[in-house]
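The complex is shown incomplete by one protein chain, all other protein chains being positioned as in the whole.
Coming up: subunit A.
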Amino acid sequence: MEAVPSSSGVPRPGYACRNISTSSALQSRTHVSCDIKGDVAVVRFNTPNSKVNTLSKQLSAEFTDVMNEIWANEAVRSAVLISSKPGSFIAGADLNMLEACKTAQEVTQLSQDGQKMLEKIENSPKPVVAAISGSCLGGGLEVAIACHYRVATKDRKTVLGTPEVLLGLLPGAGGTQRLPKMVGLPAAFDMMLTGRNIRADRAKKMGLVDQLVEPLGPGLKTPEARTIEYLEEVAIGFARGLANKTVSAKRSRGLMQRLTDYAMALPFVRQQVYKTVESKVQKQTKGLYPAPLKIIEVVKTGLDQGNDAGYLTEAQSFGQLAVTKESKALMGLYRGQVHCKKNKFGTPQKEVKTLAVLGAGLMGAGIAQVSVDKGIKTLLKDTAQKGLDRGQQQVYKGLNSKVKKKSMTSFERDSILSNLMGQLDYKGFEKADMVIEAVFEDINVKHKVLKEVEAVIPAHCIFASNTSALPISQIAAASKRPEKDGPGFYTTRCLGPMLSEVVRVLQEGIDPKKVDAISTAFGFPVGAATLIDEVGVDVATHVAEDLGKAFGERFGGGSIDLFKLMVQKGFLGRKAGKGFYVYQEGVKNRSVNSGMDEILEKFRVPANPDVCSDEDIQMRLVTRFVNEAAMCLQEGILSSPVEGDIGAVFGLGFPPCLGGPFRFADSYGARQLVDKLRKYEAVYGSQFTPCQLLLDHASSPSKKFHQ
């Protein structure tokens, strides 16, 4: 179901009408075409003006037409389904189509239409082979598994999966019923509940595809063009073979698989599996996401009560899920991601060929890894050999983990690493097109490196800072060319007030475990106290101080002296082994750091029972977050609510089921938000004063961040 609305594709004139029709009846088709090659019909999907194919109403209708013609044509004995786009078989259903539906019944109807069509394919007397190259996701995968045989290109673009759950949905075209039969119950649950993408070679091992085709290199055409042609040739061969019965669609299953299948056929084993999976889902979702539980229920219905019941429940649940606010939030995030991936700045004036990173810490090495990965020559500079070694090892480890997961060969790793230069001096900086500093968050250190760097870099070189709390203008004050100032830092600003509030809650006597439990119950993937440990107490202190200086009282709340005392005691968080919790290698259930008792006691403040219920605590954290996010939008730090939502969810772990601070403001209601803020303002003061933008939204209910 993952799909990009067709409007997001890049229009390419002249690419839209390449359908070669074999009969005049097909002339009017724009999404699906059909070639007859001997006794094999080749059906091609090609959504016009889009990089990917989506199962839209139009495409489905044309596909049904074409298949009916194939079934009626006596000269045709088998069929191959393939895409004209090398990077996409079918990327999923058309989200616009789903969102246009007003009611659950409408969505259920769509699901039932899809089910019927795919059932006809499954029961087709003429074998149908899916030739898969590129993304085969959601509805696309459901089409593929309804076919009798699957041939897939073994390249990185070819991924199979059921990402519906990530959009708060479930596979709604028979997928919940076919997948368990095809790959076994445990693997099917894993696919449907995680929504993860499966590469072609793994799909072959799982029995999800029957044959792989290796991508070809250059020949008399481009590799891409020839590879998809070859895929078609191979698929035609298998289609003929299936029709002639020289090829069997039956897969030889390994012993383990047969044992699993046998076990899963036993009702009590199945019940056990349902129970385990259900409790795992409950634990991970805290009941905040309805889709995973529905998926389990639908699969269960199909296996226990038969196909008809299974299909019916699937269609009904699909309809119900599509209208939930969780699904709308997740779809919004998905669209936002697509939106944010687009480069709104246009092509850079000068391509960055050489990048220098200052500081080989966690951030610096991380930047180096993602840069060197893109083939950019990267200079990683630190001041000490030990720190540099650690950073280089981090990059190696990052790449090597891909080797272990087989998404990269050891040779590719080595050849990528050959572009990384670890160094302690400024050698080669004269060729740098960009320098990113990721040194310690201390203005003096930043000023020092800025001066050193400006002495060696060429005039065109861009100096960028990975600052999290120090204002860029302040850093730039030491620059020879300080005019190059940029926008502020949204994520730190949202996080700051919330963390400050966490500290106040802790001071009010709520213990860290409780704080974590309350925040995860609201949907935060990481508990608020744990988050501070992860960020690092020293870093949090710096951030809090710097933001406090820049923005004043609004960033207050909890006592910064509490942090300072923690730093003094060496409770720096996870990296030091101690923070709010004690971290030990290999120990999973970490315990609360008893050394904190004394500190928390020292900074203890009285709690006002009016604003200290679990819900109030959640809302105190969240309203400060949302208020600051709105302020960033108001000040133009953010260019749109979409960016704010994406940054908050993917950068800070704002609950995905709420879709981000702005979508949350819409769904919770700006009026209600402001009421809460006022309530807390009365107790704590100006830290909770709602910003003007929120007030505006609150006073006119029709105003929404997301239309």
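To be clear about the criterion, a contact is a pair of C-beta atoms (placed from the backbone, for glycine too) under 8 Å apart; a residue touches a chain by one contact, two chains touch by 3 or more; residues count from 1.
We take it that contacts and distances are computed from a predicted model.
J.: Absent chain per UniProt: "Trifunctional enzyme subunit beta, mitochondrial", "Sorting nexin-1", "SEPT2 protein" or "PAT complex subunit Asterix"?
T.: Checked against "Trifunctional enzyme subunit beta, mitochondrial", "Sorting nexin-1", "SEPT2 protein" or "PAT complex subunit Asterix": the hidden chain maps to "Trifunctional enzyme subunit beta, mitochondrial".
J.: Using the definition of touch stated at the top, determine which of A:V247, A:M331, A:V626 or A:A698 touches the missing chain.
T.: For the chain that is not drawn, the touching residue is A:V247.
J.: Looking at the full complex, which residue from A:K157, A:R226 or A:R671 touches the chain that isn't shown here?
T.: The missing chain is touched by A:R226.
J.: On subunit A, what residues meet the omitted chain?
T.: Spelled out for subunit A, the touching residues are 211, 214, 216-223, 226, 230, 233-234, 236-238, 240-241, 244, 246-247, 409, 411.
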